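Missing here is one protein chain; the remaining ones are kept as they sit in the complex.
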Amino acid sequence: MKYKVYCLLNNNKSFVIFIYSLIIANVLALILASYDAIYIEFKNGFKTFEIFSIIVFTIEYLLRLWSSNVVLESSDLVKENRFSFFFSTLGIIDLVSILPFYLPFIFPFDFRIVRILRLFRLLRIFKLGRYSKALKTISQVLKDTKSELLITVFIAFVLLIFSSTFMYYVEHDVQPSNFASIGHSLWWAVATLTTVGYGDVYPITPIGKLLSAIIALIGIGFVALPTGILSSAFIERLQNNKTIKVDQCGCPHCGRVINK
Amino acid sequence: MKYKVYCLLNNNKSFVIFIYSLIIANVLALILASYDAIYIEFKNGFKTFEIFSIIVFTIEYLLRLWSSNVVLESSDLVKENRFSFFFSTLGIIDLVSILPFYLPFIFPFDFRIVRILRLFRLLRIFKLGRYSKALKTISQVLKDTKSELLITVFIAFVLLIFSSTFMYYVEHDVQPSNFASIGHSLWWAVATLTTVGYGDVYPITPIGKLLSAIIALIGIGFVALPTGILSSAFIERLQNNKTIKVDQCGCPHCGRVINK
Amino acid sequence: MKYKVYCLLNNNKSFVIFIYSLIIANVLALILASYDAIYIEFKNGFKTFEIFSIIVFTIEYLLRLWSSNVVLESSDLVKENRFSFFFSTLGIIDLVSILPFYLPFIFPFDFRIVRILRLFRLLRIFKLGRYSKALKTISQVLKDTKSELLITVFIAFVLLIFSSTFMYYVEHDVQPSNFASIGHSLWWAVATLTTVGYGDVYPITPIGKLLSAIIALIGIGFVALPTGILSSAFIERLQNNKTIKVDQCGCPHCGRVINK
Partner (left out) sequence: MKYKVYCLLNNNKSFVIFIYSLIIANVLALILASYDAIYIEFKNGFKTFEIFSIIVFTIEYLLRLWSSNVVLESSDLVKENRFSFFFSTLGIIDLVSILPFYLPFIFPFDFRIVRILRLFRLLRIFKLGRYSKALKTISQVLKDTKSELLITVFIAFVLLIFSSTFMYYVEHDVQPSNFASIGHSLWWAVATLTTVGYGDVYPITPIGKLLSAIIALIGIGFVALPTGILSSAFIERLQNNKTIKVDQCGCPHCGRVINK
């Protein structure tokens, strides 16, 4: 019985499609409801749909909680129990996406924003087949290069604070509103280093422009550096995978297989 | 006879150059006709040129259709028949680029825009020589990394919707026109994540600026990630090509295979 | 005694955390003090905190100077003496971050900006464990590719000057204020080549727009080129590290060296 429910939730194709469709419909409803004209027109429709969704999601969550400690004989996964699902990332996302409906008095602010978290339930899709392998590669590469990427982020951070402090002292007097504080200056620094360049804040003094040009040019380096790091990690991983398969060659002298 | 027509269409250098020149002239005519002053001046010239082009393209299309089932004894391609050309990508592009002229009553809207599809006929150029090999490499690499790139696009998509929803709730009250809905907010999110930064929409609240800065910094990662993925795939392909040729070689002196 | 002080300064966890916290607090204080409202409110607080910080940093600096010539028997580092610390990058940063407080009469301008240099003291954090290795990899890669990166920078520089001179002659007559001189034009050139695009300066003549489009497209190449250079250097380094360990191995069965 429990096993059947587990299979229904995780493997039954039409049920899975129904849940994903409902999540996407929820996200679309949230986007549409943000248009004032549409919201006023279909106010009751949105409310009914929200109540319907919350009932479905709640039942699904409770069933998942109940069925999560089923023992799968044909799998090599570790025996999961109820609490492991409750504390798993996916379980918490599932809970968070339904909880706000029941606890409007605990969360005093507008709970509609929390509904967007249902979007993250879509990430469950990556558990399937070949996407699972690709996601594993990406996350493994990010883990491999964590130290290098963190250093890049840290240096970028130091650079941002340094350049925005410098810029504050240079531009504050001529643009007191745009560079009102180092905090305002940081906004300029981020827009420049990431090469977004909204154009709401930019230096007008020659020294400020020179600094801005330097930061923008360094910004190219801050695209190049993490890209180079990630590239090399992707290549290393690909070659490691191949090495395991290919490199079990025999010794040319005695013929026996060498485990490298 | 049929074989001669086939050769004329595909291998005769002056004919091929004539067709490509006509396509480019069509595109230029379309661009020039969009300038009101030029269009009024040379109205009849544009019309005559369009009729001339459509006659040439129609004859060319019909000849291609008729000659496409020729059997090429000296090639290792599969025997193509009329319908295979009719349903091939190139055949559909050819048809689409002439059809609107004959069916203005079926397509009720201004058919001039469809003429730009003739531009895609230029892509036929990549069937030639060494470009064919380079294009094959690029398309193969894109196929190899489809899963990883799709995941990147999907995560980018989730991030865009999430950040624009969040931004809508943060900025809607202070900028009711720029962040009128989550749809408007998405426009900001795309401009920020891709680091385009037109500057027509940008946050003005401190929380909005913080979120914007985070999205812009993540945007660098979304350049770095696909680049890393593509780089590694290009390298793998290059090395595979070499491996096939080089790796299973025998010693040139004693003839025995060397297991590397 | 000297050895104890050395260990306290460099290895005592709580002391190191205290110093880093104080540096971060200093940077935060500098940022907060730039907000006029906050500065007026807590003027005395900021002054007291600055004096407290400067006392701590001065004592720490003097202790570091005194203890830097300790002989570490268990390390393979070269014997450091007092002067080596005084002239080391970290020593100079330490000195510069406290000196301005004592010499306001030598530096006639507002010495507050120099305090931001304390931020660079945080870079000392990379001396620790695995970050040290990652930083070494990054700096080694930058050193390996110095020639190639310098050429890229030089070509970018020539391109910037050339395009801004050209743009000056093209746009000066129609936009006399935005393109008042080649210097003003350079500001546009940097914003375009780095794809920042603030939008304060942009061409309006057709020739200017054409040139701008070309520079922007070349800008993509100037992201791609250093990225490719850095990627290959990262990969080479990774493979060198592996090669040293793996490649000169003997057959584990018969002991003879295998020439791969």
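Order of writing sets the labels: A, B and C. Residues in every chain begin at 1.
Methods note: a contact is a pair of C-beta atoms (placed from the backbone, for glycine too) under 8 Å apart; a residue touches a chain by one contact, two chains touch by 3 or more.
This structure is a prediction, so every number in the text was calculated from the model and none was measured.
Colleague: Identify the visible chains that the left-out chain touches across the whole complex.
Modeller: A, B, C
Colleague: Considering the whole complex, which of B:C7, B:L63, B:L135 or B:I218 touches the chain not shown?
Modeller: B:L135
Colleague: When the complex is taken as a whole, what residues of chain A touch the one chain not shown?
Modeller: So the residues of chain A touching the unseen chain are 195-199, 227-228, 231, 235, 252-253.
Colleague: Across the whole complex, list the residues on chain C that are touched by the chain not included here.
Modeller: These residues touch the chain not displayed: 147-148, 150-152, 154-155, 158, 161-162, 165-166, 168-169, 172, 180-183, 185, 191-192, 195-199, 202, 206, 209, 212-213, 216-217, 219-221, 223-225, 227-229, 231-232, 235-236, 258-260.
Colleague: What does the interface between chain B and the hidden chain look like in terms of residue numbers?
Modeller: 27, 30-31, 34-36, 110, 112-113, 116, 119-120, 122-123, 125-126, 130-131, 133-135, 137-138, 141, 153, 156, 183, 186-187, 190-191, 194-200, 222-223, 226-227, 230-231, 233-235, 237-238, 246, 249, 251-254, 256, 258
Criterion: only the chains that are shown with their structure count from here on.
Colleague: By residue number, over half of the contact pairs should agree; on that basis which option among A-B or B-C is the same interface as A-C?
Modeller: A-B
Colleague: On a CA-centroid basis, which chain has its centre farthest from chain C's?
Modeller: B
Colleague: Look at both sides of the chain A and chain B contact and report whether the same residue positions are involved, with over half shared, or different ones.
Modeller: different
Colleague: If you average the CA atoms of chain A and of chain B, how many Å lie between those two points?
Modeller: Between these chains, centre-to-centre, one finds 29 Å.
Colleague: Touching two or more other chains, which residues of chain A qualify?
Modeller: Only 183, 191, 195-199, 223, 227, 231, 235, 252 qualify.
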